[in-house]
Every structure is written in structure tokens, then in C-alpha cells.
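Complex shown without one protein chain; remaining protein chains in place.
For subunit A:
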Amino acid sequence: MRLTLQMLISHGRVARKMGLGPQSRINMLRNILTGLVRHERIETTRVRADEVRFYAEKLIDYAKKGDIDEKAMKMANFWLTEKDLVPKLFKVLAPRFEPHSNSYTRMVRIPNRHNLDRAKMAVLEYKGNPFPPLYPVKKDCELSLINQLLKGYREEREQQLAAKLQSQLK
């Protein structure tokens, strides 16, 4: 089920259970998050990807505070089990997401796993990764009719503004 605030209010406890218990759940998420920071695009089950998303984005928010901040360094140290990824987090990922304020990750569902369990799978990635896009963004061709008309409209507006500024300056 999608975890929402409304669900929390109406149904009470809606936290997911994973693994053997709460500690096991955090350890599992830590491992997945480490894999995500190392590879920037990973494939897991849908539920795990959904859970990790929240922690991945919170980790970036902490990394943005800078590695001088003690709390940020503690968080990074706890969540990343492979310690060579801590400088990568602060020096590569944090500056990459500096202009953005909210969504740093993208989750895309893929066909179910071919094992006996037929688990629902998903791909989780940090935006701005060097791999080819998951779904190619289809942009309308610049030369299509509607774009050419809008280009003419924009140019005319610019000309009018320039003429107005000139007349005002004089």
C-alpha cells in the first residue's frame, strides 16, 4: 500500500515491516542505500526501492550541509557501510543536487522477477547519473509547426520590448 499521511491518520500504524525486525529492516535499507550511492542506479523489489527512496533523499539533504557539519558526517558514516563512498557523497552527489530542492531520485517499475516468487521489481536511480535515460524524454521537434509559430511570436515580443526600451531611454 502507498504510505500516505492520510493513511497514517485514518488507519494508525502503517509502517512497513521488512526482514526479521526493525533493526534488520534498517540494516537492509542501509545496504541497499550503499549500493545506490556506489552505482547510482540499482534494481530491487518495488517495496524496498520505495522504502529506500525516503532515506536516499534525506541523506542528500544531510550531505548538502557539508562534511564539516558533525551531524551530517555521523549520518553519512552510519548509513554508508563502505566508507570510501563518504567522500563521494559529499563531493560528487551533494554539489550535483545543489540547485534542486526536492526530488533527487527516480523510481521506475519493471517486469516481475523471473524466479518462482515473481516479485514486483523496480529500478531506483539518482537523477543526473551518467547512464542512458530510463524512459527517453520525447520532446516535440524544434521545427514542428506549432514550435515555429511560437518562435515567431517570441521574436516579435522581444523586438517590441527592445523598441519600447529604446523609446523609454530616449
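The rule is simple: a residue touches a chain if its C-beta (ideal position, glycine included) is under 8 Å from a C-beta of that chain, and two chains touch if they have at least 3 such contacts; residues count from 1.
By our rule, contacts and distances are computed from a predicted model.
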- Query: Which of the following names does UniProt give to the chain that is not shown: "Large ribosomal subunit protein mL39", "Anti-silencing function 1B histone chaperone", "ORM1-like protein 2" or "Dynein axonemal intermediate chain 3 isoform X1"?
  - Reply: "Large ribosomal subunit protein mL39"
- Among A:118, A:151 or A:164, the residue in touch with the chain that has been omitted: A:151
- Absent-chain interface residues of subunit A come out as 140-141, 143-146, 148-153, 155-156
